[in-house]
Every structure is written in structure tokens, then in C-alpha cells.
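Omission of a single protein chain aside, the complex is shown with its protein chains in their original locations.
So that you can tell them apart, the chains are marked A and B in the order they are listed, and the count of residues begins at 1 in each.
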Amino acid sequence: MQDNAPNPRVLLTKSFIDSHDRAIATIALALRDAAMEVVLIDYEQPEDVVTVALQEDVDIIGLSFMSGGQVETTQKIVAELKRRGVDDLPLVVGGVIRPFDVPPLEEAGVREIFRGGAPLADVVATFQRLAKAYRGYA
Amino acid sequence: MAVRGQVNGCRTLGVTGPPGAGKSSLINALVQEMLPHYPRTAILTVDPSSPISGGAVLGDRVRMAEHSANPNVFIRSLATRGHLGGVTRMTRSVMDLLAAGDMDLVIVETVGTGQSEVEVAELTNVKIVVNAPGLGDEMQAIKAGVLEIADILVVNKSDLPDAARTAAHLNAMLHHRGHDEHRSVVCVSTVTRDGLKALADAIEIKFAQLAADSTLAVPRTASARLLLARAVADRAEDMIARTVDPRIDVLVEDIAAGLLSRQDGARTAIGLLGELRPVSNARD
Partner (left out) sequence: MAVEDSAYGRWQQTVAARYKDRSFVARNRSGVEVEPVYSGLDRMGNEAEMPGQYPYTRGIYPIHYQYQPWMDLQIIGFGLPSQTRKRMDLLLEQGGSKGYFDREAYNFIFDMPTSMGYDPDHPGVRGSIGDCGISVCKASDYEVLLDGKDLSKTTVSLVLNAGSPAMLGLYLAAAKRRGFAFDKLGGNLTNYIWDFFGHSGGTNFSPRGSYRLIADIASYCAQHVPLWNPLTISEHNICEAGADNVQAVAYSIAAIIAVNEECVKLGIDPDSVVPRFGFHVRYGENFFEEVAKTRALRRVYAKVNRERFGCKKSGSLQARIHAQTAGSLLTVQQPLNNLVRNAYGALAAVLSGANGMTINAYDEALGLPTEEAVTLSLRTSQIIAEETGAVQVSDPFGGSYYVESLTDEIERRVFEIIADIDDRGGLIACIESGWIKQQVSAAAYKWRQEIESGERTMVGVNKYTTDEPEQYAVFKPDPEAARLAIEDIERHRRDRDAARCSAALEKLREAAVEVSEGRTIGSVMENLVAAAEADATLGEMQAILHDVFGRNK
């Protein structure tokens, strides 16, 4: 593969009170196997996600929700990204996303929504594409 | 730009030890202890990249959540990205930038079982090696080379019953090394916070000695030899992995086909090393 783009750096995160980490751990391994560097954290405050994303210089943020908080948390993170002048940093969301969560998530500017059963290959390709576009390699 | 350590007052601390020793938690607790003296602190955690894909899962930061919200603590997770002495060079660059950026303290965490931890630790003024009870064979847990580089030996999880035994074991190892061995073992617990102050003080004393005696920053001969050996191995690995030389390809194919033993292949490859041209696409 002739590709000079650097390997994407990704922040994958879920709330500190959400005990379901099977999905996020699996996605992390899939992204690793696609040559990405994946930083994992559990956030206590939605705003912390942005601090970490900036310190870690990531190209994309993935949020996992298995037990609530989908819309409210995402909106707070988006607001913080704007406040800190990085609202072009792509944000994707996965997990239990209910039909009524979708319109407000899309309105908040979430680039992609992955629900249970989404093929890993699609997930990986989407991270790849959005991260490279963010760095200006696509 | 060559900014490091003493130049502008930025101190650097290396923390290494086997998996499960509790390095990240210890750093998390130690930073709380040291923050009053070093209000601007950076932590670099270095984890291995997957040798197959080149990707990495960087999870150390999870254990430092308390500092996530503090704008004066900067945490960055680095992957070794495997090759060309990449760890050392990349880590050094990041440290230089942080020092230039007016950080008071830079802490570098590495896993003490991989190849490059000794080199990375050599980048720092003071090195601590962390061990903990219950990690199985302690001789295995602290490898000789890692012990060489330690300025301070730490037994973490001192609230556990076996901690005293682990400390005694380390003390015995030091004792066997003879008269010029002055290093000591510090026991700490991040649960009870026992020993954290003592550890911070011990680090402080080392920093002070460093300022007074610049020769301390020079690696001991034994460790310099080890460093050289590791650096050669790293460089060789990288060249073999990235070269496009057909002579190496033949060796690889023969080994894969079972026509050539690895040892014989290695002997031939070493002879070719001087002529190989590396191709790099690493992100530095």
C-alpha cells in the first residue's frame, strides 16, 4: 500500500459509570490491527474528553454508550470542542443508539452512528477515512 | 534545539517495571505528592506497538484519571512504533518540546520487559524501577539490565502481606553487588499512601545530587555496554524488517521454507548489514 499518511491516532471513550466495555475493547483491537494508535479512557466529565483529545493529538473521537447519556453527553462534548476551537475534529458514536437518539445526535454534528452488529470492517474504514480527512490526507 | 534536564530547570524522571507492578497508579499518586513543587508536570507513557500491524492500544491513562481535568498536568500516550531506535528518538523529541514549553517535571513511564525501556530511561535524570509482591518469579520480574539503571528501587503495594519479602529480596540482590552499592529500596502503597512522601523526598535528593554533580547523569559502564548492545539489536531488527534488499529476501524465503536455520541466516545477515538501505515510513 503506497500511502504516506501517518497512522491515525484515535480516542475511544465511555463514561466512568458505564460498565459495558466489550464493544469498546473489541473496536480498540480492530483499530489497532488496522495500524491505528488507540488511546482509551473513561471520562468523568464530558468536557474531559476534549482535554484528552487535545493532549493526545488524536484525529478522531469515538464515544460508546451502552447505558444512557447518549444525547446529553454528546452535546456537551460538541459544545466543548467548539469552545476550544476544534469543532472540525470528527466525532463518531456507537452502542445502544435508539431511534429517538438519532436526530439530536445528527444535529449535534456526529459524523457516524454505529449500532450493534455494524460490521467491524465498516467501522474501521470509517475511522480511517474520517481521521485521514481531518489530517488533510484524503 | 537541545533542551533537556538542567538546562532550564526541567527535571526528568523515568519510571519502569514489569506489567502489574502498578506503575501508572504509582505515578498518579506520586504526581499528587510532587505537584506543589512542580506545578507544571508532564507524563509520557510509552507502550509497545503491535509488531504485526504497527497499531497500539494505549490504556495507561485510564489509571491517571484524577489528573485529566487539571490543565497543568499534561499526559501523552506514546507507542514505541518499533523501529530505528524510534522510541528513544521520538520520546527525546517530545521531552525536548515539553522542557522548552516550561514544564517543571517530565515523567516517562515504560514497561520494564520490552527492549527499549533501558534506553528510554536513560533519557531521564532519575530512574525508578517499580516492583510489587505477587508477580511470580521476582528474578524474572526485574531483569538484570533494568536493575542496572535504577537510581531508586520501589516496592509498590506495600499494604500487601508479601511486600516485606519482596523488599528483602531486592535488598539481598543489592547486597550481593558489593561495597559501592548505595541504592536503597523504598516501599510505597497507593492505597494507604504510605511511603509516597518518602519516595518523593528520595527523588528530590537525587535531583539535588544531579545538580551538584553532573557526572551522575553519565551512565555507568555496565549499563552503557548494555545500551550499546540493545541499540545495535534494535537497529539491526529495523533494517532487516524494512529493507528491500533481494539478498535478505532470499534468506527470509529459505528460513520460511525450512532450508536455512535462523542462526545461520542471522550470521549471513549480520555480514550484510553494513550494505543495507533502510526504507522508513514511520511517523516521527
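Assume contacts are C-beta pairs under 8 Å (C-beta built on N, C-alpha and C of every residue); 3 or more make two chains touch, one makes a residue touch a chain.
None of the values given here were measured: they were computed from a predicted structure.
**Student:** Considering the whole complex, which of A:54, A:79, A:120 or A:133 touches the chain not shown?
**Tutor:** Missing-chain contact among the listed residues: A:120.
**Student:** Check the options B:65, B:97 or B:236 and report the residue that touches the missing chain.
**Tutor:** B:65
**Student:** Considering the entire assembly, which residues of chain A contact the chain that has been omitted?
**Tutor:** 15-22, 25-26, 29-30, 40, 42-46, 67-73, 96, 98-100, 115-117, 119-121
**Student:** Can you name the residues of chain B that touch the chain not displayed here?
**Tutor:** Touching the chain left out of view, chain B contributes residues 19-20, 22, 24-25, 28, 59, 62-63, 65, 134-136, 159-160, 190-191.
The rule is simple: only the chains that are shown with their structure count from here on.
**Student:** Sort out for me which residues of chain B touch chain A in the complex.
**Tutor:** Of all residues in chain B, those touching chain A are 49-50, 52-59, 61-62, 65, 68-69, 71, 74-77, 79, 281, 283.
**Student:** In the complex, go through chain A and note every residue touching chain B.
**Tutor:** 4, 6-7, 16, 28-29, 31-45, 47-48, 51-52, 55-57
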